[in-house]
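First comes the structure, then the notes that go with it.
Of the protein chains in this complex, all but one are displayed in their positions.
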Amino acid sequence: MPTQILLIDCPDETGLVHRVTGVLFRHGCNIVSNGEFVDREAGHFFMRTEFSGEEDAARLVADLRVILPASTTIRLADNVPRRIVVLATKEPHCLGDLLIRHEYGDLNCEILAVIGNHETLAPLVEKFGIRFHHLSHEGLPRDEHEAAVLETIGSYSPEYLVLAKYMRVLTPAFVAHYPRRIINIHHSFLPAFAGAAPYRQAYERGVKIIGATAHFVNLGLDTGPIIAQDVIAVDHSHSAADMARAGRDVEKTVLARALELVFEERIFLSGNRTIIFS
Amino acid sequence: MPTQILLIDCPDETGLVHRVTGVLFRHGCNIVSNGEFVDREAGHFFMRTEFSGEEDAARLVADLRVILPASTTIRLADNVPRRIVVLATKEPHCLGDLLIRHEYGDLNCEILAVIGNHETLAPLVEKFGIRFHHLSHEGLPRDEHEAAVLETIGSYSPEYLVLAKYMRVLTPAFVAHYPRRIINIHHSFLPAFAGAAPYRQAYERGVKIIGATAHFVNLGLDTGPIIAQDVIAVDHSHSAADMARAGRDVEKTVLARALELVFEERIFLSGNRTIIFS
Amino acid sequence: MPTQILLIDCPDETGLVHRVTGVLFRHGCNIVSNGEFVDREAGHFFMRTEFSGEEDAARLVADLRVILPASTTIRLADNVPRRIVVLATKEPHCLGDLLIRHEYGDLNCEILAVIGNHETLAPLVEKFGIRFHHLSHEGLPRDEHEAAVLETIGSYSPEYLVLAKYMRVLTPAFVAHYPRRIINIHHSFLPAFAGAAPYRQAYERGVKIIGATAHFVNLGLDTGPIIAQDVIAVDHSHSAADMARAGRDVEKTVLARALELVFEERIFLSGNRTIIFS
Partner (left out) sequence: MPTQILLIDCPDETGLVHRVTGVLFRHGCNIVSNGEFVDREAGHFFMRTEFSGEEDAARLVADLRVILPASTTIRLADNVPRRIVVLATKEPHCLGDLLIRHEYGDLNCEILAVIGNHETLAPLVEKFGIRFHHLSHEGLPRDEHEAAVLETIGSYSPEYLVLAKYMRVLTPAFVAHYPRRIINIHHSFLPAFAGAAPYRQAYERGVKIIGATAHFVNLGLDTGPIIAQDVIAVDHSHSAADMARAGRDVEKTVLARALELVFEERIFLSGNRTIIFS
């Protein structure tokens, strides 16, 4: 049976769960899974409910509005594949992993197209029958290149952009077009080693663990809300290149895990922190 | 404010969360945290709610009975330190870790006494002002030794027994006195290497990870419901003794984690599986 | 500069490192990396040396023979891509991961062909321009099917066979053709949950970690020497199917890690245990 996902957040007060579940009950909804969280510091309530059986979404939301505080955010999402565009540069591991998952329906998404600022990955993408756009940044001012990328993206009307090792920093102007809708994989356990060459930075610092971080892109450099992170052990015998090699598996796994959470509508934002119902 | 913990489990049906939260709301309870889980295979519903503000526990439970299926298990626990007795043999690491945590109030428990089948650990226990009973098993039939242990335990009326590397197998007759109330730490990632000398077994098998498992003791050998597990990497350079040494930190951390979950009433049993609201 | 890999193992005695490095020095070899290990229980010495600069391999080995115990095993391997055949069934994640790594030169191997007992994975393999053989087992006695598989494999003269979720148990007769040359990925942290349906077994046992094990195939069922293992945490909310899904990323990473070790000639066997110079 198709399910829907209800996402509610509002200032915390007594009785919210009772009221929301009451509305769902009266609408004859069957709750498949339910989670609540109260952020005590912020005094804020978050609730994610997956349910089946509702025909009239508009009426459900209207009935919820009545019993919830005025400032409540209510979102009702169909549990259907998200439409996405992927941006990449030259490295195949994250992109390749997404293409295989996509091919076999492992990610709740449809990859509409891949955009590369280099041509390197075109053959890989085209193996899977997906359109590859080569939009080189060479010789172009940053704003012109971004305008071209935005135009191509726009033609697909995607819900999310996924940066699968896209090695260009996006300007705030670009990001503003897709607020909370761009997911990046950064090859360090942020906030350590933000910016360029994190494996080189990690080598120089002599760390014993390296990692990867998937996050929403905001207007800062690698400062957006973190969705997923993982690490692996390294030692002194790892050169920066060895670390990069070892890190690839973490990068692709962390990115895939984050996309799963995003595409299944499991994430709220609370300031710069993510609340995740996994 | 003191809190109470409500634990409910029953066959799943529509509207349970709404009904339970309704009773709590009408009693003026303030929900501190709430979690639900439906075991789809078993068709069973589990709910753990921590709340404050209720004076009349008996009436609350009575009111819940009315709105829940007849076969529902309802338990209401005060969030107070659990009374425990610890059993150990010769190894100090798990026991020492518990003693330090206990001394500084890190575990929601009161250690009433420690029983050892060897005298080795008496000095450690007595440093912390806790009574140590040396009940040697030497020269005694198993049932006589267990009778002596049971008698000593009984004099403290503990809620839980903790086996902190107690290297004797308990008979079903013993276990039957404390059903679901004995927690053991086993030095392997069960079900691998149950029984004697798990590190030796792990060495012989040439595994690349070793681990520890905290579980409730049931009538079988290392077959009880698993509460917590963790592992660490090893390699060919680890002898069985090296593995034992490396495993100690995992053992003590896993045991402490499990006790935290037990003492905060975060665990349901579903057959031989644990449902944990962490 | 091309390197060669020298693998020596013999009963331990004093002065072995000095003698071996002396021969390499007199041959003008430049040692790139060197590792030794003494298995104290077995009284056995293992040494792996990667070096450059030797022209006359036969003379080097002859000179080593003179200064080492009579029972010494000496192996000199070129550091070139290993020739492999992959066997698979229906699941694409491990195979897809290998195909992408292979396409981009991340594994020190050449995939000569893929054999499937189902047709499912043919389109995936053929995207990468690799030959896929569909050799169905249906309606065939086991020995006839294995004979057909062996014949196809034989036509490629591979150095290694990789079982990338090949869901058929191989008979000892089959395995005897490729001793220590078949690498399997099993979807549990062996020795737990050997045999069929390990995720189902894991679910039933209620474990809090699941894992994967890459091992050489020997004549037993999932009893061969372990090369690599890893685990991830699960909880009560994971059905057996959820575990299988979560386990895929571990399976593919562990298999790739093991193949890297095998193809770079980093592994000795000591009985049923692996000695790995990583």
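Labels for the chains are A, B and C, by order of writing; each one numbers its residues from 1.
In the analysis below, a residue touches a chain if its C-beta (ideal position, glycine included) is under 8 Å from a C-beta of that chain, and two chains touch if they have at least 3 such contacts.
Please read all numbers here as calculations on a predicted model, not as lab measurements.
Asker: Using the touch definition from the top, which of A:Arg40, A:Lys90 or A:His134 touches the missing chain?
Answerer: Missing-chain contact among the listed residues: A:Arg40.
Asker: Looking beyond the chains shown, say which of B:Arg26, B:Arg59, B:Arg75 or B:Lys127 touches the absent one.
Answerer: Reading the full complex, the residue touching the unseen chain is B:Lys127.
Asker: Identify the residues of chain C touching the omitted chain, counting contacts across the whole complex.
Answerer: 14-15, 17-18, 21-22, 24-25, 30-31, 33-36, 38, 233
Asker: Quickly run down the residues of chain A that touch the omitted chain.
Answerer: 37, 39-41, 189-193, 204-209, 211, 225-231, 235-237, 239, 270, 272-276, 278
Asker: Under the stated touch rule, tell me which residues of chain B contact the chain that is not displayed.
Answerer: Counting over the whole complex, chain B touches the hidden chain at residues 92-93, 96-97, 100, 103-104, 106, 124, 127-128, 245, 248-249, 253, 256.
As a working rule, only the chains that are shown with their structure count from here on.
Asker: Same or different for chain B and chain C, when you check if over half of the residue numbers at their contact belong to both copies?
Answerer: Same, since most residue numbers here occur in both copies.
Asker: Hey, what angle do you get rotating chain A onto chain C on C-alpha, to the nearest 5 degrees?
Answerer: 180
Asker: Please compute the C-alpha centroid of chain A, do the same for chain C, then give the distance between them in whole Å.
Answerer: One centre to the other, that is 35 Å.
Asker: Provide the C-alpha centroid distance between chain B and chain C, rounded to the nearest whole angstrom.
Answerer: Measuring from centre to centre gives 40 Å for this pair.
Asker: Out of chain A, which residues touch more than one other chain, so two or more?
Answerer: Not one residue in chain A touches at least two other chains.
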